[in-house]
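Removed: one protein chain of the complex. Kept in place: all other protein chains.
A and B are the chain letters, set down in written order, and residue numbers restart from 1 in every chain.
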Amino acid sequence: MHTHFKQFVMILTLMSIVALGIVSLTMAGSLASFTGEKGTLKIAGGTAHIPVMKAAAKQIMQAHPDIRISIAGGGSGVGIQQVGEGLVDIGNSGRKPTEKEIAAYGLTLFKWAIDGVGIVINPHNTLTNLSQKQLQAIYAGNVVNWKELGGADHTITVYTRDEASGTRAVFWKKALGKGAITPKANFVVSNGAMKTAVANDPHAIGYVSVGHIDETVAPVALNNVIPSLESVRNGEYPVARGLYSNTREEPTCLTQKFINYLFSKEGQALVAEKGFIPVK
Amino acid sequence: MRMFERSFEKILFTAALLSASITLLIFIFMLVLGLPLFREGLFWDLLSDPWMPQQGLYGIYPMIISTMSIAFLGFLFAFPLSIGVAIFINGLAPGRIGSYVNTAVRLMTGIPTVVYGFVGIFLLIPLMRTILQGGSGMCVLSAALILAVVIAPTMILFFISSFKSVPNAYLRSATALGATPIQKLLYIVVPSSWNGILTGCVLALGRAMGDTMIALMLAGNAVAAPDGIASAARALTAHIALVIAADVNSMAFKSIFACGIVLYVLTAFFTAVLRLTTSRRAAS
Partner (left out) sequence: MNQCFEKIVIAWCWLSTFLLITAVGVVIGFLVIKGGSALNLKLIFGDTAPLDALLLRRAVFDGLFPAIIGTLLLVLLAILMAAPVGILTGIYMAEYASLSVKKRFGFFFDILAGLPSIVVGLFGLAIVIFLHKYISAHVYPCLFLSAMTLAFLVLPYLIRSTQGALEALPNTIRRTAPALGASRVQNLFLILLPRARDGILNGVILSIGRCAEDTAVIMLTGAVAMAGVPRSVFENYEALPFYIYYISSQYADQQELLSGYAAAIILLCLCGLLFMSALYVNYNFRRGAMNRV
């Protein structure tokens, strides 16, 4: 109960900090506001954001053919670094940029969704729950066979993400308690890739954005809390993070309009449709 | 007229100079961007440390081991295969089959490696997973098997061209003595083309070490050095592709220029060896 309250306060604080960073939200963020705009918008960064980015870009580009939006992945680290260096207009991150990053690049943050990071295994695996200790043991490489956890007699294939990943950062800090990740783990480059890998490998274990979880992978409860939209929304599931879009200093016209679109009714509907928790 | 001649020659020389300087520029850029590594004396550490960015270790030693393992294993699979096919095309095949296979092999050199990688992921990896009974199926062995299919056609074509350059006189005298085709091939053609075969091997090995997509898609990309052919591994080339996403100013990013330098030096070394062996062959 105490921890749940703490999580709630944390999320509230996060949201207030973001509210301070937001420039102008109240203007119409709908598609009509893009009329008359032309030019290119470059987006890169967090891979969890990509489904929403693609959907939003499609809506905008179909209604306004003069606008061109290009979307790249790369991970949260890439998003922050590229927007900071001026290589892209919007840098997405699945973790909050650190104080150092905000100061070094002069970032403005926009959080438009809440997401969790859940542990997933292949649907053929019958495991349903892991304690944090067990999770740490698996990822450290100390527990190597599923039978040690009551499952089939087979080695565990551990999957992890690269260092630039915000998903990994959140997983490492909150789920793994900053525990070690074995150097023998297989690397995948995005949330989509993690999902594909775990879905295809019957003995896999990995972690992925809650919004990405579908019937091809099976979520595993952490300390008996199942990662799902509900448990993230009500704070029960602790491994939560915001989905941020960051810009350098104050965003310019087209960039600002895109960000507004994300916060608009249509934008937030897209967020919910893609499996995340809208902030509004 | 003379003026035109001279200026044309100058244009040609400029073009050549431009092309040659690109090769040098590549090396220089790598050095310059990797300069901090040298300044802090870290370069040699990089070659022997493991890759653990969280502990500040940016060593590429595991990647060097992985590249060597995948390349050599792939070569080991490809070499006997290539010799066999080369001998087949060059004399063993009845009628026109030899030339059909030759055309097929030449077409094979045009198949994109990303396509091999794609099929490898969806066909070979699940197979490997069941055969090896452990791991994800993405390992040194899987990458090496597909890599063998990738480098074999080039090796075959090279072997064939060195087989063809054996003087006809040798073959005719062998036939006069009653040799069968396989005997001619085995005891005359192959031993005489030894230099060419060696060159082909060096070329293929170089190609195997430089391949990116097969290693990236099929070898699992674990950061630890592989301790067997069934473990996941990360080649130097794959490492560059994966880390390129990191912060441009951080040590991690700079360490990929170390990878670039290692690969460049390896290539230069192989090229030098090749030129020496071919010039020796031309001289003899």
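Heads up, the rule we're going with is that contacts are C-beta pairs under 8 Å (C-beta built on N, C-alpha and C of every residue); 3 or more make two chains touch, one makes a residue touch a chain.
Being a predicted model, the structure only gives us computed values, none of them experimental.
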**Request:** Identify the residue among B:70, B:209 or B:225 that touches the chain left out of the display.
**Result:** B:209
**Fill in**
The listed residue (B:33, B:230 or B:251) that touches the chain absent from the view is B:33
**Item:** Residue of A:76, A:92, A:108 or A:190 in touch with the missing chain, whole complex considered
**Value:** A:190
**Item:** Interface with the undisplayed chain - residues on chain B
**Value:** 1, 4-5, 8-9, 11-13, 15-16, 18-20, 22-26, 29-30, 33, 80-85, 87-89, 92-93, 101, 103-119, 121-123, 149, 152, 180, 182-183, 186, 203, 206-207, 209-213, 216-217, 237, 240-241, 244, 248, 256-257, 260, 263-264, 267-268, 270-272, 274-275
**Fill in**
Per the touch rule stated above, chain A touches the missing chain via residues 40, 42, 44, 47, 50-51, 54, 57-58, 61-62, 65, 68-73, 85-87, 188-193, 195-197
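Rule of thumb we're sticking to: only the chains that are shown with their structure count from here on.
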**Separation of mean Cα positions, chain B and chain A [Å, integer]** = 38
**Asked** So in the complex, which bits of chain A are touching chain B?
**Response** 74-75, 77-78, 81, 85, 154-155, 157, 159, 162-164, 182-187, 189, 197, 200-202, 204
**Item:** Of all residues in chain B, those that touch chain A in their complex
**Value:** 50-54, 62, 125-126, 129, 133-138, 220-224, 231-232, 234, 242-243, 245-248, 252
